[in-house]
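In this view, the complex is presented without one of its protein chains, the others remaining in place.
Right, subunit A next:
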Amino acid sequence: MRPYRLATRYALAEQAGNRFALTLVAAFVPLWVALMDWVVPHTAVAFHYRAGDRTLGVDGQHLSLLTGALNAVTLIVGFMMFSAARRCAPFERRLIHCGFPARSLLAAKLTMLTVVAFLTTAYTTALVRMFWTPEQLLPLGLSLLAAAFAYGGLGILVAVALPGQLEGMFVIVMTSLVDTTIQNPMGNPAADKSVLRYFPAYGPMQSAVGAGFTRHTPWPYTALAAAWLAGTALVGLTVLHLRTRSRYPMAPAPAQARSVPEATARAQR
């Protein structure tokens, strides 16, 4: 428990000191949401609402506010988690090699993700509310939170698995952009294709539309993002384990292990 508490405390303190990310959250989200409100007209749009198995006629500007909010939280949380995980990766590998439990570091990352995702989502939901009164505000916020979780997990995975900073940022930005754009029928008239369900923001988008435009909340769709988080965390942990396991665990003392060199040599082959 102590390693987890220490790692969480230091991770949160480090994130709180990340001025660039905090400025990004403070300035980017209101700008993005206000821009949607300003430039997108109140045109009626048909949205294929699979969660309710029907097509909804929705206000295009409000739908764009939703996709804009999804885009903002997924970009910010994905980028923050990627940046934190990548910056600490060599140091954490050293810690793990020296005996620090990897699961405590990962659990601390997930706790940090929870805090960052919750704060970013609460702020974004409040801003969306300033421009539009959705049918159900809390489920709408939870849909955004689910998307933030999915992309936070993706950020951690990309940081662990990809070698370079630029590649990682590109993957997160492009995934979020493509994901939220193709789910919006204003940007993609063919947004009713079944392949969309395999994208991370699919579930949160469906549940956000349900919360925003109906009195029905499709919780199983919100939970789809949890599957993304679990999947990315599992793959991330596996990659981390493979990279940080010691090639040579300590052998027994010489008096008890005269044949160890030979045995280890065979094991290596």
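Everything that follows uses one rule, which is that a residue touches a chain if its C-beta (ideal position, glycine included) is under 8 Å from a C-beta of that chain, and two chains touch if they have at least 3 such contacts; residues count from 1.
Everything below uses one rule, namely that contacts and distances are computed from a predicted model.
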Listed names "Peptide/nickel transport system permease protein", "Fe-S cluster assembly protein SufD", "Cbb3-type cytochrome c oxidase subunit II" or "ABC transporter ATP-binding protein", matching UniProt entry of the absent chain: "ABC transporter ATP-binding protein"
Listed residues A:2, A:42 or A:215, member touching the removed chain: A:2
Touching the absent chain when the full complex is considered, from A:38, A:91 or A:198: A:91
Interface residues of subunit A (partner: the chain not displayed): 2-3, 6-7, 10, 14, 17, 87-88, 90-91, 93-95, 97-100, 246-248, 250-254, 257, 260-261, 264-265, 267-269
